[in-house]
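Only one protein chain is missing; all other protein chains are in place.
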Amino acid sequence: MATLSEERSLFRPVQKHSLDNEQIKRPLTKQWKMTITSILKNKLALLGMIILFVIVVMAIIGPHLVPYNYSDQSLTNGNIAPNSQHWFGTDDLGRDMWSRTWYGARISLTIGVAAALIDIFIGLVVGGVSGYMAGRGKIGDRIDNILMRLVEVLYSIPYLLVVILLLVIMKPGLKTIIIALSITGWVSMARIVRGQILQLKEQEYVAAAQKLGTPHYKIILRHLFPNMLGIIIVNLTFTIPNAIFAESFLSFIGLGVQAPIASWGTMCNDALGVILSGQWWRLFFPGFMISLTMFAFNVFGDGLQDALDPHSRD
Amino acid sequence: MLILKRFIMMAVTIWVIVTVTFVIMHVIPGDPFASDSTNYPPEVLANMRSAYHLDEPLPIQYVDYLRDLCTLDLGPSIEFKSRSVNQLIADGFPASALLGLQALVIAVFFGLLFGIVAALNHNGIVDYIVMGLAIIGISVPSFILAPLLIKYFSVEWKLLPVASWGTWRHSILPSLSLALMPMAIIARFIRSSMLEVLNQNYIKTADAKGIGIVSIIVKHAIRNAIIPVISFLGPLIAALITGTFVVEKIFAIPGLGKYFVDSIFNRDYPVILGTTVFFSVVLIIVLFVADLSYRLIDPRIKLSSKGD
Partner (left out) sequence: MSALLEVKDLTVSLKSHGGEVQAVRGVDFVVNEGEVLAIVGESGCGKSVTAQTIMGLLPKKLIKRQSGSIRFQGQELMGLSRSQLRKYKGAQMSMVFQDPMTSLNPTMKIGHQIIEGIVKHQKLSKKVAKQKAIELLHLVGIPHPEERYRQYPHELSGGMRQRVLIAIALSCHPKLIIADEPTTALDVTVQAQILDILKDLKTRLKTSIILITHDLGVVAEIAQRVIVMYAGKVVEKGTVEDILEHPNHPYTKALLSSLPRTDAKEKIRLKPIEGTPPDLYSPPKGCPFAPRCDNAMEICLQGMPKETRLSDSHISHCWLNDERCPSLKERLMLLNAEEGRKQA
C-alpha cells in the first residue's frame, strides 16, 4: 500500500523538457557507411571481392612463382598432366599452363577493364552532355536529340557483329580488340547517364546552384557527379565481365590475340581439339578462371547494387 | 503513328549496317584474289574481278551492292566458288534456326518457371538454390559448358551423341549449352520483377477479395511481372543468335553460325559480309517485333505518338 506521500509523489507533474519526446530508437547512419556495411554483411559479395583480389594478385605474381615463361616451348614435354613440376600441366607445345594461365589473366583482365573504362568514359561524356543540354533552349535540345537518335540507332545494331567485322579487317592484337570492344559498348552507359542526369536536374539544389550563377563545370563536378558515382560503379562491375566474356567469345571464334600471347579465350580455343582425348587441364584451368572471374564480378556487382538501392531497405 | 516511326528507324539502322559493311569490305587491304593469282591466268582473274564488280569505281559498286541487296542477292562466295552466299545461307539457316528456337523455348520456359518459383519462396531454401544456380549460369560461357556436357553425357555416360546433327538426340546438348545462360538471366529477371510486383498494393486488393492464392499469383502477379521480361526478349534472342556461332563450332553442326565462323577463318569476305548483313537484318527485325509486342501487351503504353 503506498503511503500518502508516496502517492503524492507518483502524481507529481513531470517537466516536459526533461523527457525525450523525439526518441528514435534506430540510430541514423551515413550513406556510405551503410553501403559498406551492407556489402560486408553480404557474404557472397564479400567472397566475390576476395576472389577478384586474389586473381589480380596472382595475375601479377603468378608467372613469377615458377621457373617457366608463358611462351617457352618444350616439345618433349607436351601435354603433361598437372604434377609437382607443372602445377597446371603443359599444353601441346610443352608450355607451362600455370604460367600461361596467370599471364592470360593479365591479358583478359586488361582487355576487360580497359574496354569497360573506355565505354564508361565515352558513355559519361555523351550521356552527360546530352542530359545536361536537354531543356537548355533550342540548341541544347537539338544537341540532345541528335545524340539520342545516334544512340538509338547504335543501340539496335548487333554489337558483337560489328566487333567481329572490325576484327576481321584490322590486324588482330591487344589494342585492336580493346578498340573494337569499346566502339559500341558505350551506348547503354550513355542512356543510363542521361537518365540519371535528367532525374538529378529536377532536384532543387541544382536549380539553386544555377540561380546563384555557379559555372556549369562546377555544377557537374560537385552536384551531379557524386550522385552518379554509385550507378557508374555498379555498371562497371557488370561491364567488365561482359567485356571479358566478349573477348573470350571472340578468341574462341579465332579473332583474339595472336600466339604466343595468350588470353583465357585463346587457351580455351586451343584446348578444344583435345577435350575428347582426356587432357582436361587444357580446358579446365582457363575455363574455370573465366567462369570464376565472371562469377566474382557478378556477385560483387549484385551486392553493390543491393547496397546502393534504397528498395532493399524495409 | 508510332509504329511507322519505329519502322523507319529500323530501315535506317539496316541501311547503316549495310553501308558500314560495304565500307569495311573496301577498306580491306589487298586483293581478295591474291591467293589465287598463281592458279589462274590473268584474263580469268580479270573476268572474276568484273564478275564481282571489283573493277568499277566505288560509288557504282555501292549502288550495285545496294541493288543486289534489294533483290536479296548477296553475291558469290570466294572460297566455295560454285556456291553463292545465298545458297550457303539457305543451307545453313534451317539448322541454326532449329537450334536457336529450341534453346529459346528451353530458356524461356525453364527460366520463367524457376524464377517465379524462387520469387514465391523468397529467402527460402528453394530461392537460394535457384539463385545460386542462376549465378553460376550467368558466369559459365556456353563454350565452356559445352565441352563439359560432351565429356560427361557423351563420352563417359554414353547417353547422347557427341556431335553433328541429324536426330533429335543430336540437338539436346547443343540446345542446353546455348540455353543455360539466357535461362539464368531470365530467371533472375523475372524473380526480381515478381518480388517487386508482389509488394504492390493491387496484390493486397486482390487478396482482400478472397479469390485464392493461385488466382492472385497467376492473374495478378505473373501477368504484371512478365511485362518487363518481354522487353528483354529482343536482346536475348540476339544473344542466342551469336551464341550459335560457338555452339555450332563445338558440336560441328552444319548451321549458318558454323559457316560464318569458318568464313572468318578463311577470310572469305563475301560470305563474312553477306552473312553479317543477313544476321543483322534478322536481329533488327526481331528487335522491332519484340518492341512492338511489348507495346501491345502493356495496356498502359499508347501506340500512337501522343507523348512518346
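Letters A and B mark the chains as written, and numbering starts fresh at 1 in each.
Basically, a contact is a pair of C-beta atoms (placed from the backbone, for glycine too) under 8 Å apart; a residue touches a chain by one contact, two chains touch by 3 or more.
Keep in mind the model is a prediction, meaning the values are calculated, not measured.
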Touch with the omitted chain, as defined above, among B:V16, B:V117, B:I227 or B:V282: B:I227
Of B:P94, B:G132 or B:G212, the residue in touch with the unshown chain: B:G212
Listed residues A:P13, A:P67 or A:G137, member touching the removed chain: A:P13
Sites on chain A contacted by the missing partner chain, in the whole complex: 7-16, 19-26, 313-314
Interface with the unshown chain - residue positions in chain B: 200-202, 204-213, 215, 219-220, 223-224, 227, 298-300
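Please note the rule applied: only the chains that are shown with their structure count from here on.
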Between chain B and chain A, distance of the C-alpha-averaged centres to the nearest whole Å: 24
Chain A-facing residues of chain B, complex: 9-10, 12-13, 16-17, 20-21, 24, 27-28, 135-136, 138-141, 143-144, 147, 150-151, 155, 162, 196, 238, 241-242, 245-246, 249-250, 261, 264-265, 267, 269, 272-273, 276, 279-280, 283-284, 287
Chain B-facing residues of chain A, complex: 152-153, 156-158, 160-162, 164-166, 168-169, 241, 245, 248-249, 252-255, 268, 272, 275-276, 280, 283, 287, 290-292, 294-295, 298-299, 302, 311
